[in-house]
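With one protein chain removed, the remaining protein chains of the complex are shown where they sit.
Showing chain A:
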Amino acid sequence: MTGVSRSVRVDSRLCLGSGMCAAIAPEVFALDGDRARAREDGAEPDERALEAAEICPALAITVHEGTAVIGPRRE
């Protein structure tokens, strides 16, 4: 950990509502009707949040550390 706080964002214009993120990281993501969102009371994004960003079929999830985008990770 770097001490800089992490956050996740879900781009609702891209989200297809597959439900993958909420299924694999329910403490970080929630489904609102047809679309996913980051939980306001959500846990600090961890490894599973990074995996969710990589698995999202719509690439709608980004994980941020301060001002840097750290997920989805590049190859």
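A few remarks follow.
Everything that follows uses one rule, which is that contacts are C-beta pairs under 8 Å (C-beta built on N, C-alpha and C of every residue); 3 or more make two chains touch, one makes a residue touch a chain; residues count from 1.
Following the convention adopted for this analysis, contacts and distances are computed from a predicted model.
Look at the chain that isn't drawn here: its UniProt entry, checked against "Cytochrome P450", "Dipeptide transport system permease protein DppB", "Proton-conducting membrane transporter" or "YciI family protein", names it "Cytochrome P450".
Residue-wise, the contact with the chain that is not shown comes from A:Ile24, picked out of A:Ile24, A:Ala43 or A:Ile70.
Residue-level contact of chain A with the missing chain is found at 14, 16-20, 22-24, 26, 31, 34, 48, 51, 54-59, 75.
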